[in-house]
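The complex is shown incomplete by one protein chain, all other protein chains being positioned as in the whole.
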Amino acid sequence: MSDTRDTGKIRLLRQSGAYWRVTIDLPPLNIFGPANIPQLEEVVSSLEKDDQVKAVVFDSAVEGFFLTHYDFLAKPEDSAKFPVGRTGLQALPDMFARISRAPVVSISLIRGRATGVGSELAPASDMRFASREKAMLSQWEVGAGLVPGGGPMARLRGLIGRGSALEVLLGADDINGDLAELYGYVNRSLPDAELDAFVDRLATRIASFDKQAIADTKRLVNINSLPSDAEIAPEWDAFIASVARPAAQARIRTLFELGLHKPGDVETRLGYDVGRLGSTDEASAASGSSR
Amino acid sequence: MSDTRDTGKIRLLRQSGAYWRVTIDLPPLNIFGPANIPQLEEVVSSLEKDDQVKAVVFDSAVEGFFLTHYDFLAKPEDSAKFPVGRTGLQALPDMFARISRAPVVSISLIRGRATGVGSELAPASDMRFASREKAMLSQWEVGAGLVPGGGPMARLRGLIGRGSALEVLLGADDINGDLAELYGYVNRSLPDAELDAFVDRLATRIASFDKQAIADTKRLVNINSLPSDAEIAPEWDAFIASVARPAAQARIRTLFELGLHKPGDVETRLGYDVGRLGSTDEASAASGSSR
Partner (left out) sequence: MSDTRDTGKIRLLRQSGAYWRVTIDLPPLNIFGPANIPQLEEVVSSLEKDDQVKAVVFDSAVEGFFLTHYDFLAKPEDSAKFPVGRTGLQALPDMFARISRAPVVSISLIRGRATGVGSELAPASDMRFASREKAMLSQWEVGAGLVPGGGPMARLRGLIGRGSALEVLLGADDINGDLAELYGYVNRSLPDAELDAFVDRLATRIASFDKQAIADTKRLVNINSLPSDAEIAPEWDAFIASVARPAAQARIRTLFELGLHKPGDVETRLGYDVGRLGSTDEASAASGSSR
């Protein structure tokens, strides 16, 4: 398989001045890499500055994947070269925080896997609608010895509550459309055949409303419903520290041996595979004792 | 159709010293106007001061409507004459804030439309039970170019979470009983035939408990689960500013042409109609462009 990481991009389509689509088109797996940071930055800046846009839909052009984890094959210097963003946060969490505050309604249309970067973009957008049959949300990081870094601890505790957030983050398993709906992880899961029309109708509807009424109402919801940048910042530091630890290095190495970064089972069922890596760090696992 | 706005009222019935019913009886549409402010104020003051009341149920005597939007035909001077309330908030949000803090359990029994004033009273009360077939909740304001003013941004982000709150407020569409239950917008939706008996049983039960145990427990729940008055206050200012804008004036004018304030389709399916007003403020809507 050839390396297709540079052939795709994040595409912005203006269906109208008021209704934009941002389509993630990074075949074959929608892995997010350093090349995509300036692309997403351009989208976010446009959403902040444009005086006509009212609704934006994030979706995917790649079968099976909404948006998945960060590119582990990228050269470290390529990822480290980006300055901190306007919020003072690192480039990736900076963009997510700005999407949450932009005076435009953002909707994630989730079909396929939303893992890592994808499961951080989704809760940062204003609403989420998922394919009942084809959506799969996942914070896989803890299963790989990592701490998630883009804001999910700060966002999920507010969005889905402490109990569900701890299960999603510490269970590190795949969450399908129905369970995501039950937990409020998505607004609703819809039959796959109805999802596109539903989201298009909602975005078109919102795009017909008055931009100032939208912006003022969203701004008033934002009060006390968004984590502060200071709450998000330590997640990135915890993520960076975790990557360097032997527990994570060993697990990621095994995942690569199993097929990480290639089309196939590991990328499509990451929750399953992190659950069978096994614990390499405890000698006493087999010796149960009772008091 | 004759103007019936002054023939109805908000009625207080003491089923017992401990169990009160507040019935909104403003036929034909349960539109809330300036004449109803002193009526509701009297109810709220009584709930605060009475030393026997433990449970109060808010319901409607009007088929098809729990309580809907404010009276757009009222003389502005009639609405502006009320002093700010005890909390320092305007009369309407003041009463809602006081219901939330009163040492008595308030239950909204929602049958028919709860729109605007109705969808602000409902989240301000302690619990909400809805008719599965006949309840319809709606924050229609953004669809009419308005910003809601009575506290729903501050209340809904806490009650139903940021994602659902943004959908309810920015989608501005009608939410039926089942969806309201899924989002936690009501505690539960029940078959219409069972709703009255369910609520009556619950209110009777609570009315048999000890008032101080109720009041102390509710006071401890209130900590950090109610928005402060300072969070609610800016919503009213944003609402007043929005009413004066051309975008709202044009939309409300069109809604009147379609039948607002009269029995008929617009009042019973407001979510649908605000979605087809169309955008009058963008010339470029038809010109999509791709980068």
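We call the chains A and B, going by the order they appear; numbering starts again at 1 in every chain.
What we mean here is this: a residue touches a chain if its C-beta (ideal position, glycine included) is under 8 Å from a C-beta of that chain, and two chains touch if they have at least 3 such contacts.
All of these numbers come straight from a predicted model, not from anything done at the bench.
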Quiz prompt | Which of A:163, A:191 or A:264 contacts the chain that the document leaves out | solution = A:163
Practice problem: Decide which residue listed in B:13, B:197 or B:230 touches the omitted chain of the complex. | Solution: B:13
Quiz item: Mind pulling the chain B residues that touch the left-out chain?
Solution: 11-18, 52, 105, 123, 126-128, 158-161, 181, 184, 186-188, 202, 205-214, 216-218, 220-221, 223-226
Quiz item: What residues on chain A make contact with the chain left out of this view?
Solution: 141-143, 145-148, 153-154, 156-158, 161-167, 169-173, 179, 182-184, 227, 231, 234-235, 238, 242, 245, 247-248, 251, 275, 277-279, 281-282, 284-291
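Definition applied: only the chains that are shown with their structure count from here on.
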Quiz item: Taking each chain's centre as the mean of its CA atoms, how far is chain A from chain B in angstrom?
Solution: 35
